[in-house]
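Apart from one protein chain that is not included, each protein chain of the complex appears where it belongs.
So that you can tell them apart, the chains are marked A, B and C in the order they are listed, and the count of residues begins at 1 in each.
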Amino acid sequence: MALLEARDIVSGYGDAEILHGVSMDVHEDEIVCIIGPNGAGKSTFMKAVFGLIDCWEGRVEFDGEEITEYRPDEITRTGMCYVPQTDNVFPNLTVRENLEMGAYILDEVPEQQVEELFDLFPVLDERRNQRAGAMSGGQRQMLAMARALMVDPGLMLVDEPSAGLAPDLVDMVFEKIVEVNETGTAILMVEQNARQALRNSDRGYVLEMGDNRFEDSGDALLENEEVAELYLGGGGDIE
Amino acid sequence: MTLLEVENLRKTFGGIVAVDGASFSVEEGTVTGLIGPNGAGKTTTFNLVSGFYEPDSGVVRYRGTDTQELMTPSRDERAIWVSSAGVGFGTVGLAGASLSGVATPGLLAGTAVGAVAGAGIYYGQEWLRGRSDDTRRTRPFRLSQAGLARTFQITRELQGMSVLENLMLAPKGQRGENLTQTWFNRSAVLEQEASVREEARDMLEFLEIDHLETEEAGNLSGGQRKLLELGRILMTDPDLILLDEPVAGVNPTLTRKLLERLEELRDQGYSFLIVEHDMEVIMNISDTIIVMAEGQKLMQGTPEEVQSDERVIDAYLGG
Amino acid sequence: MAISGTLVSLGTFVAIYALLSLGLNIKFGYGGLLDIGHVTFYLLGAYVTALLVAPPAADQQFADYVLGLDLAWIVAVPIAVVVAAVAGMLIALPAIRLREDYLAITVLGFSVIAKRVIQTQGWLANGPGSLRNYPAPLRGAFPLPGGGESITLVGLGVPPEALFGVVVLILWAVGTYVLGEFGRIDSMDSIGDRVFHAVFAVTTLGVGYLAARRLASGTERVGALTVGSGLVAGVVAAGLSLTGSVSVGVLLTLGLFSVFTWLLAARIVFDHYDGMPARDAVAALGLAVAFVGAFLPLILLGGEGGNEQSRIGLIVTVVLLLVFVYGLVYLSNHWEGYGSGSAFISVVGVGALWLFVIRYFLLALVTPFKQGGASEALGQLFQNLTWLIQFSGGDPAFNYARFVFTTAIAVVGAAYYLMEITVASPFGRVLKAIRDDEDAATALGKNTFVFKIQSMMLGSALAGLAGALWALSVGALVHTMFAPRITFIVFLMVIIGGTANNRGVLLGSVIYWGFQKGTEDIAGFFPPEARSSVQALRIAFIGALLIVILYYRPEGIWGEQTTASSEVES
Partner (left out) sequence: MVETGLLNAVVTGIVTGSVIALGAIGLSLVYSIAEVPNFAHGELLMLGAYMAIFVNKPGTVPVYELLASDTQAATTAGLVVLFLLAAGGAVAVIYQLAGREGLAGGYWNRDVPDPVGYLVHAAGASVVGLFVVVTTPSIWSGMVLAMVLLGAFAPLLERRLFRKFRRKDAELATMLIVTLGLSFVLRFTTQAIYGGQTRTYTVPNVASVFDTTVPLSAAQFFDFYLTGSGLVVEMINTGAVGSGDPVSLFVVEYALPALVGLVVVTVAVGYGAARWRRQSGTTAGQTVGPRLTGGLAGLVTLLVLVVVLPSSGSVPDSSVASTRISLSLMRGLTITLALLMMGLLHVLLRETKLGVAMRASSDNLDLAKVTGINTDQVITATWVIAGVYAAIGGVMLGVLFVQVQPNIGFFLLLPMFAGVILGGIGSVYGAMIGSFVVGLSMDVGIYLLDIGTVLRVPVAFVVLFVVLLVKPEGIAGGAS
């Protein structure tokens, strides 16, 4: 059985329907990435799954529990976490306090988890008492992931982890994502950087104009010419 | 002739580099496409060019003049503000002097002191706050007045107004925007208003949305909004039009209509700089295409060159 | 005082606050500027006017103030308006670029400071005491005619009778014009229309008959004709009052004119509520009667007595009132079954009108009837109908309060007209655009800063004008008249009627003062020691009302005006 099961999600902002029925599965210990041209509804899908915007139709299940109507903080308690694309750290809190907030739903701060995360992200260890606002983009991305991992989630949703990062940092972010996955957390990420993301993923979904277009293993999608085509033309059926 | 030149533009947001030394130019009478993957800095570039952001470094030149310079209030305008503030505070000074019961020379001195103080305060304030962003917020209107007009990615139609009113808002130099004209020269204002209305109706016909004339702009569909936004910007009589994703979320029929209009307009001599994700569209309409990646210009060329360039495909699919 | 006198003084308040709220509407409704220090400009207008027209302080006993230039009011008022506008600009210059909450606290600060400076600085405007004994314009000539001394106007001595002629002339011309304007929409199908046109013909002394016929055919431009006929009528009426019997002239002219106003009001009301189901109208009447009924125990048992009986009356009334309020809430919650929310609002509106009719024409007769029987009651009714006439010692006359009232109404009318053309103009369009989306306006090349400053100046100028009128009409100024709460009340007026709707704003000030007057009456029934509490509760109630309106009907009663430019043309 799949860890996350999203079925026929219809959602959008205001009156504008962005997703017209997207379905997706994430199994345990998997890395799944969602790619697709701009405006395909990738980030919207994640927000809909995490309860940040309402699902107009469809059904989301996590670990066998229906979470379609849950508030974000309730979803956090089910063992799923979310790393937003921008503004994903608390700038006026220290690194450590940011991590503590990640464990807000727990009664006590899991010190062991903190130390493990500092091992995983050494760059944070050095700065554990620094204000998060003073860190660079890549470091923030690390911190955001570490904060999400504080509760030792079964699934982490990551929205464009490589956005706005220099190429070497992008590499590192993907390495970290794989490392996180090896600790037993499934990953669902949205990526613009399709090639690199697919290379690091077990499976991939291609969205287009708010609908599922392809679903395959990462490598197969990489080979797929239609996917390349999708990025460089033929986006809208004009003719 | 080169209409727009961008040199070494750079902009960061809280440690994240959005635009990192982009340089390119737009020629008069052409359609230039600006493409690139998400996060490549297109929209930021767009906002920098249209004056809505201030660059950290680099220059944007419109018809050879630095846009930052274009956006700075003219000496006359500043003089008017400073002197009016001066007169205001001068009145306060006069009142103060007369209250303290001094003779006529005292009154004059009070006025002078007040006026100088007023001008000083106002000017000092301008100087002190000249570097902060929010004083610049009101300035981009000067670019629009100079003929460099922009649309917004998420359309900014005025939802409470009718479609016609939205268009009628745009033309430059309307007499009725001046209160004294409105009150004391009503016939002239009404006359001009009638001609503006005609102009707006013609525009609606050109865009083929004249059936929506009295509809509230908030009730329009996404595509119709895009058309309205285009029409509104055309009403300002621009030379260079910056379009931010003109067909995003527009259905194919309307997209085709929009493209036809754009081509007609190009033939009429308008120049365009278009940010667009729809490759089909951008390849069809552009004379030149600028590809951005990671905040820099990756390449510039004709649609054919761009489509066959390995680097571009790489940029889109990631390294 | 006959209740018509109360109506006149209330009307003056309404007019002044209508001016204030028109000003705020330009700032807040159209310009989106959150000016919660609007009262500052009201204060400035009032004090500047008063200080300019006042005689030098040295001539006064026990008073100290600056200026005292002894200027004519006609000079002082424009100066006051300009001062208010300039003050608006100066305050706005630094504050307007800031966030709206910063702007709010800044202007609020100014209003607190202005009041406090007036209060504490004795040399400025007679300190904590009141600024008074400054001349009221044309005061000496009233009541007209026969008030006494002649008035010097532009260097010419004008006898009071002639002044009366002028007043009648103006009233009549304006009145018939307005009447004609309202009359021209329909044919003469219904009896109401026939009556209306008949009255029009009579009041224009036959000249209007022609106009009325043309109105019926509906093809001609009638504006000039109605004005012309009004002018003729006015001249005739003025001549009548000058020659022959003065009293008859007054009775005839002002009496007829008073009847006009009732007709006009009725016409407007009927036009507005045209098409209201009979059931709703009856329900509205029921509401009004029920409300009045709730006070019967108090009135019958004498609430002011302070004895056991009156206490029972008080309790019963309070209980009945609570039941009434509960019923109203219940009705509003379950109204959906009968119609829309706006239908409920019209029912309440008509109910309030009924309440007015009952109070003004029926309840007002109770005391005279008790005192002097039917004849006294009829006399009272006659006075209330011919409200423009005041009977002093049996002689009919046009008194000063009525003059102030009509002037204030005329000023409001002019200001309303000016604001209407302003907001319908390209200027108003830009203002609304800035309020809705400043970036979009900027992208279209509009210098938003300048527009905002202008709207601030315009609104402040109107507040200054309101202040000037207030100063001249009340004749004494105290700092407590300009508490920050005035701004708040004006906000309520704007929001009740509908933000960015000049007509709604006028309605708002009528509603507020109606409420104010109504509750004042009610407070009169309560024992004296509880009255101050009732007064305070009234203001608390207004606060609650504002919150409720903002939550359930943020667009106000009428919502935003749609002055689409396309409609102006046709």
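Everything below uses one rule, namely that contacts are C-beta pairs under 8 Å (C-beta built on N, C-alpha and C of every residue); 3 or more make two chains touch, one makes a residue touch a chain.
Every value quoted in this text rests on a predicted model; they were computed, and no experiment measured them.
The hidden chain makes contact, of the residues C:105, C:136, C:276 or C:522, with C:105.
Along subunit A, the points of touch with the absent chain fall at residues 50, 52, 71-73, 76-77, 81-82, 84, 87-94, 96-98, 100-102, 104-105, 107-108, 128-131, 147-148, 151. With the whole complex as reference, residues 32, 34, 36, 94-95, 98-102, 104-106, 108-110, 112-113, 116-117, 119-120, 484-485, 488, 491, 495, 532-534, 536-540, 542-547, 550-551, 554 of subunit C touch the missing chain.
Rule of thumb we're sticking to: only the chains that are shown with their structure count from here on.
If you sketch which chains touch which, the chains link end to end in a single open path, with no loop closing it.
As a whole-number value, the distance joining the C-alpha centres of subunit A and subunit B reads 36 Å.
As a whole-number value, the distance joining the C-alpha centres of subunit A and subunit C reads 61 Å.
Residue positions of subunit C with contacts to 2 or more other chains are absent.
In subunit B, no residue touches two or more other chains. Of all residues in subunit C, those touching subunit B in their complex are 66-67, 83, 86, 89-90, 93-94, 97-98, 123-124, 418, 421-422, 425-427, 429-430, 432-433, 436-449, 451, 454, 458, 560, 562, 564-566, 568-569.
Here subunit B touches subunit A in the complex through residues 14-18, 37-39, 222, 247-249, 252, 255-256, 277-281, 283, 294, 307, 312-314, 316-319, going by the rule given at the top.
On the subunit B side of its complex with subunit C, the touching residues are 50, 52, 81, 84-85, 88-89, 91-92, 98-99, 122, 125, 134-135, 137-138, 140-142, 144-145, 149-152, 156-162, 164-165, 168-170, 172, 174-179, 182-183, 186, 189, 193-194, 196-197, 213-214, 232-233, 236.
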